[in-house]
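The full complex has more chains than appear here; those shown keep their coordinates.
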Amino acid sequence: MTIRFALLGAGRIGQVHAKAVTSNPQAKLVAVADVFEDAANAVIATYGGEYRDIDTIATSDDIDAVLICTPTNTHADLIEKFARAGKAIFCEKPIDLQVDRVRDCLKVVDETGAKLMVGFNRRFDPHFIALKETIQSGRIGKVEMVNIISRDPGAPPAEYIKVSGGIFKDMTIHDFDMARFLLEEEVDSVIASASVLVDPEIGKLGDFDSANVILTTASGKQCSISNSRRATYGYDQRIEVHGSLGMVAAENQREVSIEVATKDGYTKPPLFDFFMTRYIAAYAAEITAFISTLTNNTPPIPSGQDGLRSLMIAEAALLSVSEGRAVMLTEVSKK
Amino acid sequence: MTIRFALLGAGRIGQVHAKAVTSNPQAKLVAVADVFEDAANAVIATYGGEYRDIDTIATSDDIDAVLICTPTNTHADLIEKFARAGKAIFCEKPIDLQVDRVRDCLKVVDETGAKLMVGFNRRFDPHFIALKETIQSGRIGKVEMVNIISRDPGAPPAEYIKVSGGIFKDMTIHDFDMARFLLEEEVDSVIASASVLVDPEIGKLGDFDSANVILTTASGKQCSISNSRRATYGYDQRIEVHGSLGMVAAENQREVSIEVATKDGYTKPPLFDFFMTRYIAAYAAEITAFISTLTNNTPPIPSGQDGLRSLMIAEAALLSVSEGRAVMLTEVSKK
């Protein structure tokens, strides 16, 4: 069984997914769409397929699944369109920046019975999978606390910040998904503190570049998340999970494992400095998992609901910062 | 110049300080007091000095300084007594569990001009001093964020919990002091989440055994603290400080640095499992610093004000948990 794909959006992440699809013996890249036809054709030149516009793809019988890699503000519309067209959908996170819009979109997904997987790539990182497997092995007992440190190598430009939805919906949302993945219990309440310490431009846009968040579940499990838009030493991505019997931690990753010792000390190289190199294996595994989901007819995970829940936590965090109080997830979901 | 000491309280920590005093060529242990005279005599047998009761010590001309190692509820009274008696005072933390009582006590210290140093031993840990020195060297730029993970090897017995003042005043207070030491700016507001995950008995006493706290300064610097009364793998004491140019982290400590590799993987021994072995160098350096303070006539640090500020943060954390909101330090200080 071969899954026939169309790629929507031929940018950076679209190219990564095109490569993953064409490396998979159970998948085929049939069509590529992009508002910039040249970008689409560049992908086609490397990975094959042909140019089709989005409407054509929606009505193409030789397309089983679409990869939505277009700008965020088109995601929800495209999900609805392709759900109705009967295609399986892989959509980059987030579905939308507004909780209500996501909820509406997921209703369409539900009604059409479409398969939808949301691109929280970190669930497919081999190191984080090893965390999960360690938890499931029982080796650290019952999970009690998760500590996440997640720092970007550098702040994105103002243009990006403007459409990003802010630090919680753009950056921390990955950590919220990791928290849910590892806590194995839904987050109940959120408290957060956020500042502008890295780039005053970010502050002028009403966003933050530094934040700490505490998530708590109904049974009292907790997750701390520490974020910054700056880490001069590379892409800092650490997670540790504490249980009743012990702890498991995933370490940072670097390109080469050497150490130089001189009179100034022992020095290891900086970390990976870009999310696409740090998570290269995760991106490939993610698409592999999506293809398996389709060939085996199993429910896609992370699901649309996973996308919604993390967005709700982001919304709650934002509210917590602005009102200086703990925010219950139920407050956000009631809106 | 030799500083002549009296030790008040001949328990575990009193013995540690007796050793530090008698190892120091500029200090002498003259007298030991304890309500259990046998305990005092055991210390005297090992470290010298003679038995005197507290009132006698207060009026002894051959005593320059006292080490207050008695139960917490006696600290403030003893500080006032010995401040009035014109003695220099080293007092184990906390001065008292109530902010108001501490404030009153410090008024007496101020009025009498007594020298008072409070026993936040971690400021004297060589690894944490190296953090501070790295900050001061400018190597990591301007401090922006501090992340503290501080987990006890195991929960104390209920009897201890009852008189401890609760997790924030008993355990986190050390982390609050570290935060102040490293942030180099006063904490402005506190948010905290606390749970009972380790021992239900602790919950029955109205206390918590697991907590996460976020401290924020006026300029937006933040400190996250993650606490648990349980760490099966030893006494987990990690601090990292993030600045505009980089990061400095202090690693955990273990007794021996070996690694065993077998088919099951690479294993290092657990950490130190007791605060008195983990911080053995800090305890000695603390008393050395106190003696230097007296011989050089410099202001003692950590001061009574340092003790007060950390207690206020603890009070604010407690209020934050109970009211589910950010608490300004000014709220606590106004009381």
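Letters A and B mark the chains in the order given here, with residues in each chain numbered from 1 onward.
We take it that a residue touches a chain if its C-beta (ideal position, glycine included) is under 8 Å from a C-beta of that chain, and two chains touch if they have at least 3 such contacts.
Quantities reported herein were computed from a predicted structural model and do not represent experimental measurements.
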{"item": "With 2 chains placed, the number the full structure-file assembly comprises", "value": "4"}
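One rule holds in what follows: only the chains that are shown with their structure count from here on.
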{"item": "Centre distance in Å when chain A and chain B are each reduced to the mean of their C-alpha atoms", "value": "41"}
{"item": "Contact set on chain B toward chain A in their complex", "value": "144-145, 147, 149, 151, 189, 191-193, 195-198, 210-212, 214, 216, 220-222, 224, 226, 228, 230-233, 242, 244-247, 324-326"}
